[in-house]
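Before I ask anything, here is the structure I am working with.
A single protein chain has been omitted; all remaining protein chains appear in their positions.
In order of appearance the chains are A, B and C, and numbering begins at 1 in each one.
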Amino acid sequence: MAHRIIGKPIGRVDGTEKVSGAARYSGDVSVPGLIWGKALRSPLPHARIARIDVTRAKALPGVLAVLTAKDLPGILVGRRMFDMPLLARERVRFIGEKVAVVAAADPDVAEEATTLIDVEYEDLPAVIDPEAATVAGAPVVHDDPGAYEGAPAERPHANVQSVLRFKLGDVQAGFREAARTFEHTFRTQLAHQGYLEPHAGVVAIDEDGRVQVWASNKMPFRLKELLSHALQLPQEKIRVNLTPIGGDFGGKGSLMDLPLAYHLARVTGRPVKMVMRYAEELMAGNPRHPSVITLRTGVSRDGQIVARSVRALFNSGAYAAFKPAPSVSLGGASMGAGVYRIPNLLIESFCVYTNNIPCGHARSPGEPQMVFAEESHMDMIARELALDPAEFRRRNLLRDGDHLANGHHLEHVRAGDTLEAALKASEYSEPKPGPWIGRGMAMTHRHIGVGFTNAVVRLGTDGRVTLRIALPDTGTGAHLVLRQVVAEVLGVAMDDVEIELATTDDFATDSGVGGSRVTHTGGRAAYHAAEKLKAQIEAEAAKLGVPADSLAAIARAAAREGRTLEASHFYDAKAHGAVTSFTAQVAEVAVDPQTGQVTVRRFTTTHDVGTVINPLGHQGQIEGGLIQGLGFALMEEIKTEEGRISTLSLGDVKLPTIQDIPPLTTVILEDPVGPGPFNAKAIGEGSISAVAPAIANAVADACGARILDLPITAEKVYFALKEKERRP
Amino acid sequence: MRAFEYAAPRTLDEALAVLREHGDEARVIAGGTALVTMMRQRLVSPGYLVSLRDIRGLDRIEADNGGIRIGALATHRDVETSPLVRERLPVLAETFRRVASVRIRNMATVGGALAHADPNQDPPVTLIALGARVEICGTDGRRALPVEEFFRDYYESALEPGEVVIGVVVPQLAPASGAAYVKFLPRTADDYATVAVAATVSVDPDGERCRAARIALGSVGVTPIRARGAEGLLAGQRFGAELLRGAGEAVKGAVDPLSDHRGSAAYKREMAGVMVGRALTRAWDAALVSARGTR
Amino acid sequence: MTFTQECVIAVERERLWDFLMEVPRVASCVPGVEGVEAIDAKSYRGNLRVQIGPIRLSLHGTMTVDEQDRAAWRARMRAEANDRRVGGGIRARMSLTLAPGEGGTRLRIETDLAILGRIGEFGQPVIKKKADALLEEFAQNLGSKLGQGG
Partner (left out) sequence: MNRKIRVTVNGTARAVEVPTYRTLLDCLRNDLGLTGSKEGCGVGVCGACTVLLDGKMISSCIALAVSADGHEVTTVEGLAGDERLHPVQQAFIDAGGFQCGICTPGQVVSAKALLDANPNPSDAEIREWMLGNLCRCTGYYKIIESIRAAAQRSRA
């Protein structure tokens, strides 16, 4: 079916506000009487707090309040597992943990006051390395993690937060069948999401005791629930106001400083703003988990995978609080199976407590780590088998009716088509243009997110349509997609549909933004609401005897009778496991043999997608995710030394710049079978995960150096080449 | 940031007087890119800030005895885009162009960057290779010293209390000479160098032997350094892979890098050897072009 | 971060040991240390002024001697000091061992140093370099002081 608006590359609905500087992010919110909160953070990875003296801080002119744990209720917070205090109480567990908080009218004065707080610590033995954390006798980060609300039951060691397991067939029997078995271990680095808006929030308490919140948080309703718990207030006392979010990438779903801002507001009677410095983001945000992943694969004589076992260790840091999934784990672990049919599979993933920065969700949580390991492993096996890596993959790709690691049955599998399209577009089989140039591929797939969302569609007497939602704008272009859906259904122009942002007062619940869900859940909510409104309009038109496109006249007629033409829909998407989206990527790199420097000469990304609602936004998601993947592959790393982060600025943690991006070819295989509106799927997390292994495989192809730990720095390649010279 | 007094005198004498009056508590600010960043991090909290921005004439870039004199308040962008610099010493314009971003180059001044004495900066490397001198002024008068002697330790220069950098004088390259700056950036394009090398090479009239060379390196220790040992190996020698290898080895022995996010000390040492070879090759090629032009 | 310094001091082991165990006197060999006074038999307080580039630190803190094992010629101590102005500090654990060396006694100092708080934002490599230089100077001062017959 041809669409009028769906599939058109329409510019951004929120564009004018954002390009003109008018958009008000939470850090821009100003309310009368506003003051600033600043936190004092622990300088030690693990210590007992012997004494805190705030006398000098309180005496500083301009300081309005100084709070420590003893001034606050002993509440523990979290997104799923509640193990984190508002301020450290008796004990600090990572460098950067908040110990006290100060309020002042001038942010610099508040900051100054934090340096006047005297804290006496007594060192405790710290455990930094995740492998060391799980051995007998290791220092314990939490005395009794099982007692925390939301804690998973299985706990093989006191420092294990969670265990996630995926099983197919009989893995031991599978390995007995195998002609050859391969085992490799990979490591990935600690990495920040890299959003350029540090966490910011404003809390104001109205005269009637209502708590008003503006926050860089993508799940307003969940935030309200979590705040209700953290502040011990009924939910109806809290209102979360939606603001645009300056980049999320998985990182903007927690309470962060909001409870502290509330308590400062409570004791001072003034609205409080707390904005993290970027150094604080890097020492105490909720970055991507570092990992240690071992894959073992058994292959038959004809190159079929018959068994695989995967063991993943994710270094979760001092608290589990930032992980939102019920498993308190990273779903990306399931990608240990790759895009392959593996009859006998066992994946075991452990999130481990250490005295490091607590980690959270980052775009495709767990996947860039696991896909790097898994797809590097695939190439290493292919090389050992003397098979072309493409051919080895071809023999093992998922097909219709196969099972994923999580047990889902797959339909509409286009893994093969996606791979072949990538090979063709990248000229994978063509002769290479010179020495020290290599090509590498990697594949992945990603589910379409689920959740529940509200939409209200209203026809105005001017014939214009308003879509009312409570989904914050994290920058993905979701609002534009929803506007397109409504315009398409109602047959109106894009400019005639506007978005009206609700607050948490306006709906009962909503799962918000995240997990590649909004086009699906929001899109379907908007679609069904618009369909209902359309039916109303048609009925009214028939009654009035006017054409159904005389929208203004129809709305005015209803208004004269005191009625508003409005329809709402609450869409609750259940897990849709049967359809996923495949990605195949090919990197062509050049390696400088004298320095080890890797240059990505060209990059091809191929995506099996559903109906593309907005090609411009769709492509933007692919490009943005891909360059994040490039940074993860080659540049970005938060470095730590004994739990101390030594890269505390964006001058040291290098995000890719405009000069670091490779020439890009994108291939879109459109196949309208998704569960989203107009059979859309999801794209936001499709392009990030395969980039690093594609580059690692290309580097190995170019120079024979196999890098097993990210990022692939020039130095690592250089010394790998030296090692090869020494032992060819 | 902590509170401080701020003065923006209009003359150098006035600035020097304020500096003397406030002694240790006072700091000089020009572009402020480094100082304000550290003040925001609260690593540095001066009680008195003396801005040089309103002093006239300190930002001039002018011809000087066949070379170029650059006023301390000239910004990096001024140097990069100066027609005089581009014509007479393109390597210097090219070096300044490699600093951070256009925006930072608009702010950062030549004098401020020298006084900051960060061994990871680009300009000092080329300035040393070109044989430039820093002009310093204090209440007791003026003095000048070679750039290579100006840097004393990590972020420490030869500036005495109460002194300010007022300019830098860069001599013209000798005839039949070439210069090159090589900045090794294995991570992102806006990074500090992992290793940086500047070299000048003069060729004999026959165009086969190296008459003289100067080599300087950045990001290889607590100060930018001049690699005199390697320079000595080159004088009078025939240019070729052998000679470059020798120079590279000599440089590797001369550097003392710090391990940091841009590479381990061992890697930087290796790269110093590689980059010296590259810089010399480019300088050599440029020298040959120059020699042909003079013949 | 850990460092190891070694030097040979031209005095016999016993004399060096006795010197080293008198903290205020040893402290005077550390460049920038001032105002050292005893709190009790094992601990001392004092100041360390040190400049790392543009950053001037005035670290105020304590040092505690945890172990003095003359039989093994080994002593362990730890130091904690903070700078209020910058907001940060250092923690060091040091182990001193004496062994016979050519022409005197070989002193080996192993240090495990942690940089706390904002000071760390300046860059650990630089600080490490500075600490390294400081300890080297300390060893030299020690040598010259004892060499002078101090």
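Here, a residue touches a chain if its C-beta (ideal position, glycine included) is under 8 Å from a C-beta of that chain, and two chains touch if they have at least 3 such contacts.
Please read these numbers as outputs of a predicted model, since none were measured by experiment.
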{"item": "Which displayed chains the hidden chain touches across the whole complex", "value": "A, B"}
{"item": "Candidates B:40, B:88, B:143 or B:209 - the one touching the absent chain", "value": "B:40"}
{"item": "Residues of chain A (touch criterion as defined above) contacting the omitted chain", "value": "9, 11-12, 14-25, 27-28, 30, 106-108, 193-198, 244-249, 275, 277-279, 473-477, 616-617, 619-620, 623-628, 649-651, 655-659, 661, 664"}
{"item": "Interface with the undisplayed chain - residues on chain B", "value": "1-6, 8, 29, 32-33, 36-37, 39-41, 49, 51, 53, 77, 100-104, 106-107, 189-190"}
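The working rule: only the chains that are shown with their structure count from here on.
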{"item": "Centre distance in Å when chain A and chain C are each reduced to the mean of their C-alpha atoms", "value": "46"}
{"item": "Inter-centroid spacing, chain C versus chain B (mean Cα positions, whole Å)", "value": "36"}
{"item": "Inter-centroid spacing, chain B versus chain A (mean Cα positions, whole Å)", "value": "43"}
{"item": "Numbers and ranges of chain A residues touching at least 2 other chains", "value": "115, 279, 646"}
{"item": "Junction residues of chain C, two or more chains touched", "value": "85-87, 121, 123-124"}
{"item": "Chain B to chain A touching residues, read off their complex", "value": "1-2, 41-42, 184, 186-192, 194, 261, 263-264, 267, 270-271, 274"}
{"item": "Chain B contact footprint on chain A (complex, rising order)", "value": "108, 111-112, 115, 279, 594-597, 634-635, 637, 639, 646-647, 651-652, 654-660, 713-715, 718-719"}
{"item": "Chain C to chain B touching residues, read off their complex", "value": "51-55, 85-87, 118-119, 121-126, 128-130"}
